[in-house]
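Sharing a structure below in structure tokens format, with a few things to ask.
The complex appears here minus one protein chain, its other protein chains still in place.
Our next item is chain A:
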Amino acid sequence: MSWDWDVIIKYYPKLLDGALLTLELVLISGFIGVALAVPTALARVSPNRLISTLPFCFIYFFRGTPLLIQIFLIYYGASQFEAIRESSLWPILKEPYWCAIIAFSLNTAAYSAELFRGAIQAIPRGELEAADAFGMSWFKKTRRIVLPRAFGIALPGYGNEVVLMLKSSALASTITLLDLTGMARTIQARTYTPVELFTAAGVIYLVMAALVIGLFRMMESYFNRYQYYKPPIDPLGVEKQ
């Protein structure tokens, strides 16, 4: 087995094009996912069964089925119905790009909603009691206490979710999109150098993951700075002034 550098150099720009589409898919569905996840999580923690059942079902379905099946259902499944093909939604559902965005958004929304639910329930009860003691309305309490506190608690776990999503986005290649994986597959179909191309793609995924991890590390150290204990003695044992 000889290693072919030329193939990597020649197709590097194409792989980067693919990586750009991957980032775009993850970013857009990430934002839509969070926008859906916050109200879902709030409804999910409601003591009222009428309000909490629907989010439960949504989360259960999207966490309990493989993402590939969700993508196929939206892309190949929906298009089987003439009613959908003739509806005003068709210009959107026709495009593999939007089908991928819809599938990824709903999938990450379900996982994030469950993450946010845990975070909301992890807020120390004393802080919620204090809010009630002030006579805050549900809306004010949610806006001033619940969401900001839950945000900090959920942040490390959410960073993990984004990294997972970055890798799941490779499934976009199954519905004709030329994301990083799709590009690598298409090129290796011509060159028969799968080891080189998939290694190159893997390295680009690693770099993108490093960016995501770094970004969340920064956000954590900024938003959760009050949590970090700084000992008065530095590790070398010299007392601070």
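As a convention for this text, a residue touches a chain if its C-beta (ideal position, glycine included) is under 8 Å from a C-beta of that chain, and two chains touch if they have at least 3 such contacts; residues count from 1.
Please note the rule applied: contacts and distances are computed from a predicted model.
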{"item": "Hidden subunit of the complex - UniProt protein name among \"Cytochrome c-type biogenesis protein CcmF\", \"Sodium:solute symporter\", \"Transporter substrate-binding domain-containing protein\" or \"Sarcosine oxidase subunit delta\"", "value": "\"Transporter substrate-binding domain-containing protein\""}
{"item": "Touching the absent chain when the full complex is considered, from A:2, A:48, A:80 or A:137", "value": "A:80"}
{"item": "Selected from A:44, A:117, A:141 or A:185 as touching the chain missing from the view", "value": "A:185"}
{"item": "Contact with the hidden chain (one of A:39, A:66 or A:194)", "value": "A:194"}
{"item": "Absent-chain interface as seen on chain A, which is shown", "value": "76, 79-80, 85, 94, 96, 174, 176, 185-186, 188-190, 192, 194-195"}
